[in-house]
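Data block below; observations after.
The other protein chains are all here in position, but one chain of the complex has been omitted.
Up next, chain A:
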Amino acid sequence: MSHSEQDRLIQMINQIALNNISAGDESAVAEVVAGHVKKFWSRRMKSQLFDYLGQGGEELHPAARLAGERLQGDAR
């Protein structure tokens, strides 16, 4: 995956988390983020997110990371 493509996905998911920050605690925010990604992201974008989680996912917002982990769990 090219760098800019990865950067864009990180930016997108963090933005989703920030804009739903008032949904509740981290778990509640992660639920909204996961629902959004599930509904709107392509198969490849999701798998790119999982790849990034595998690399440590350092730049992810905590709620975005939790959302990614849950989606990854569901996908297994």
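We take it that a contact is a pair of C-beta atoms (placed from the backbone, for glycine too) under 8 Å apart; a residue touches a chain by one contact, two chains touch by 3 or more; residues count from 1.
Note that contacts and distances are computed from a predicted model.
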### Query
What protein name does the UniProt record of the undisplayed chain give, "NAD-dependent formate dehydrogenase alpha subunit", "ABC transporter ATP-binding protein", "Phosphocarrier protein HPr" or "ABC-2 type transport system permease protein"?
"NAD-dependent formate dehydrogenase alpha subunit"
### Task
Go through chain A and note every residue touching the omitted chain.
1-2, 4-5, 8, 12, 15-16, 18-23, 36, 39-46
